[in-house]
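Read the structure below first, then the notes.
Every protein chain of the complex appears in place save one, which is left out.
Going in written order, the chains are labelled A and B, and every chain counts its residues from 1.
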Amino acid sequence: MINPSYAVILGVLLFSVGLYGALRSTNAVRILMCIELMLNAVNLVFVAFSRLRPEAMIAGQVFAIFIMAVAAAEAAVGLAIILQIVRQRGVVYMDKINLLKG
Amino acid sequence: MTLLENIWIVPVLPLVSWVLITFFNRRLGERAATLGTATVLGSFVLSVAAFVALVRHGAPVSSGGLWLSFGSVELSMGFTVDSLAAIMLLVVTVVSSAVHIYSMGYMHGDRRYQRFYGTLGLFTSAMLLLVLADNFLLLLIAWEIMGLCSYLLIGHWFEEAWPRMASMKAFMTTRVGDVAMMIGIWLLFSQTGTFNIVETTQAVAGGQISLAVTTVGALLLFGGAIGKSAQFPLHVWLPDAMAGPTPVSALIHAATMVAAGVYLVARSYGIFLGAPDALLTVATIGGFTALFAATIATVQTDMKKILAYSTISQLGYMMLGLGVGGFVAGTFHLVTHAFFKALLFLTAGSVSHAAGTLEVHKLGGLAKKMKVTFWTFMVGGLALAGIPPLAGFWSKDEILLETFVTGHPVLFWMAILTAFLTAYYMTRLACLVFFGPPRDKHVYEHAHESPRSMTGPLVALGVLAVVAGLPASPLMGKWLVKFLDFGQTLPGLMTGGGAGAGATGAEGAVAAVGHTLAATGAPGGGIVLPIALGAAFLGILIGYAVYGTRQIRRESLIRAFRPVYLLLKNKYYIDEIYLAVFVRPAVRLAELCGLFDNKVIDGAVNGVGSATVAVSAAAGEFDNTVVDGAVNGVASGTMATGQRLRRAHTGLVQSYMVAIYAGAGVSLAVLLWFLFAR
Partner (left out) sequence: MSGFPFLTLVVFAPLLGTLALLMFPKARVESIRWAAAIFSAVPLVLTLVMWVLWGRTPAGAFGMKFAESFSWIPSLGISYSLGTDGISFPLVVLTALMTFVAVVAGWKMIATKERAFFALLLLLETGMMGVFLSLDYILFYVFWEIVLVPMYFLIGIWGGPRREYAALKFFIYTLVGSVIMLIGILALYFLSGTGTFNIMEIAQAAGSIPVAAGRWIFVALFLGFAVKVPVFPFHTWLPDAHVEAPTPISVVLAAVLLKMGTYGFFRVSYPTLPGAAKYFAVAIAALGLINIIYGALTAMAQKDLKKLVAYSSISHMGFVLLGLAAGTQLALSGALFMNISHGLISGMLFLLVGAVYDRTHTRDIAKLSGVYVTLPVIATILAFSLFANLGLPGLAGFVAEFFVLAGTFPVSVLWVALAALGMLVVAGFNLWVMQRVLMGEAKKEYAGLPDATRLEIFTYAPVVALIIALGVAPGLLMRFLNGPALELVQRLGGM
């Protein structure tokens, strides 16, 4: 039986890696992947906490499954959007796409 | 009998000619005259038949039916043939026929020949309608249509200025009287609820209407008569009406239409009898007009104008006769006057046709050149002057007798003076036109006798001017006087008068009838005849002395009476007074109203409009600066803020993410602080 706190620490580490990647990288696909990473880090933390607190039943696991489903949808939509942007503008780097610049 | 019940056919015949001539104007051409004459002659024949039928029948015949109903008020429309109407039918158709025939020659080659005959037909129809009308409404309709025809015929040669002005003057002046008459009709209607003349008369006689109302009503009716019969003060139109063709003057402005006023008084005589004051007014205005117009006639130099003033004077005579209670005298003079005055006018037409002018000082010595015209003129002139045994003598004498017997000495002497002046100016006219040396060579050489179509009617009317008085003379046992007898003319009055005994109206009526009957054989009447004859002969003598033998020099007369002469020459300045008092102020007032409407009312409207525009401009300005300023201020403030804030929007997803996570971090810190730090 592995101590769940390891899982929490791993989750925090993974989240931090994902956050760093999301903020630092300019490639849209990579950003998306980093966001996925962050999501899954959170999943890991949810599952770990669920194990730590049995009185909450399996709420953490259920949330994890929800997030997986949402993440899948989000990935699909996000990829589609990125694909359209690439098609329209021919670039995939987010610092080149500044239409919203005020 | 059947003719008397279907008497409508008499006025309808000339109406048909008018309609046909109006619609087939060009196609008819000169045949319009034949058509018009034929229809009028037809009416004449029917009138004779009606007259004979009435004499045989012996009582008035009415026909007609419901015309209009207002729920409770029902108005009937119909004709009545009584002795007065029957005689008038004869007079109108005779004179109209004569004028129709005469005009064939006189109007030959006129620009508007058909229009002339058409209007003549309409006029004749209207006059016949008026004579037959049994109610005021129908009478008024006919009355005004005659006015229309008079207007059209006076203005027949409307290219020239005088007829144009004269026609309008005639219509407007008579319209003043007509309006008074209409008010009178409404007044009587409001009291009786009927327009029927006999019924109204019965109401008066029965005392259903107060004396004051009867008097006012009668006076208002007389207002119409003043206008139509050219009595003072509405006489001004008649002399100017001479601008029309002479046959028109003979028919309308001498014999028939102008007599309609007299006829109106005679027709509604029962009402006047119920109002002695009104009757006295009629007599006074009549007597005054007679004298007044006669004085003007003495200095006029246009043959037709002299005759016109003479007509006014004679119409005044008729009014005088009616006013003093001489119903028969007044109507009888109307009949005889119609013949001899129409005759005189037609001779004047003949003179102008021959000589080309009516200015008496350019004429002279025409007796040799125009035998028929001359002799017929003499007959007419002597009849007018009242020389026995011509028609005018009998009727004039009757009026003078009535005036004398009923105790109106002032009016009587005015009438005598008028008779003197009448004889004088007729002599003057005869001398200037037919006797003496020709004053204008050119005119004289040009003169010739008129064609048959013109002299024929002259002779016919001349005969009538001689004999028309006989039926009322003692030679024929005063047959006409009995025929025209008041009781028969207004049968309802006698019975009505009996029923309403004690009422003022009835008393007046009975008293006046008493006068009428008394006059025929009154004591003291014997001196009237010599006085009248003396006045007439004196007039002729003086006239002949001035203009015939020239024993009295005309110039010295003028010099002696210069102010009077000028006053008369200018017709007492009445035209000028009317122009200054009524016409010009009316036109000025109209102009003022026009200006007022244009400047003030429309100005106010436009002012409101432009004020609205100005206000809205101001509002627009306010809107632009203040309201919009505020709005714009908010907007620009927002913009400025936005300008600052936009820098935060880099457009880079990462910077947004940094903000998000920083925010999330801060939120987390705050949350933790709240959870644990306290």
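The rule is short, and it goes like this: a residue touches a chain if its C-beta (ideal position, glycine included) is under 8 Å from a C-beta of that chain, and two chains touch if they have at least 3 such contacts.
From a predicted model like this one, the values you see are computed outputs, not experimental measurements.
Engineer: Identify the visible chains that the left-out chain touches across the whole complex.
Structural biologist: When the full complex is considered, the omitted chain touches B.
Engineer: If I consider the whole complex, including the chain that's not displayed, which of B:593, B:617, B:630 or B:648 touches that chain?
Structural biologist: Hidden-chain contact among the options goes to B:593.
Engineer: For a quick check of understanding: of B:68, B:557 or B:617, which residue touches the chain that isn't displayed?
Structural biologist: Of the listed residues, the one touching the omitted chain is B:68.
Engineer: Using the touch definition up top, pick the residue from B:186, B:413 or B:537 that touches the left-out chain.
Structural biologist: For the chain that is not drawn, the touching residue is B:186.
Engineer: In the complete complex, the non-displayed chain touches which residues of subunit B?
Structural biologist: Missing-chain contacts on subunit B: residues 22, 67-73, 137, 140-145, 148, 151, 155, 158-159, 164-165, 167-168, 171-172, 175-176, 179, 182-183, 185-187, 189-190, 586-587, 589-597, 601-602, 604-605, 609.
Here is the rule we use: only the chains that are shown with their structure count from here on.
Engineer: Approximately how many whole Å separate the CA-defined centres of subunit A and subunit B?
Structural biologist: Measuring from centre to centre gives 115 Å for this pair.
Engineer: Applying the document's contact rule, which stretches of subunit B touch subunit A when the two form their complex?
Structural biologist: 642, 645-654, 657-658, 661
Engineer: Touching residues of subunit A toward subunit B in the complex: what are they?
Structural biologist: Going through subunit A, the ones touching subunit B are 19, 22-24, 26, 31, 94-95, 97-102.
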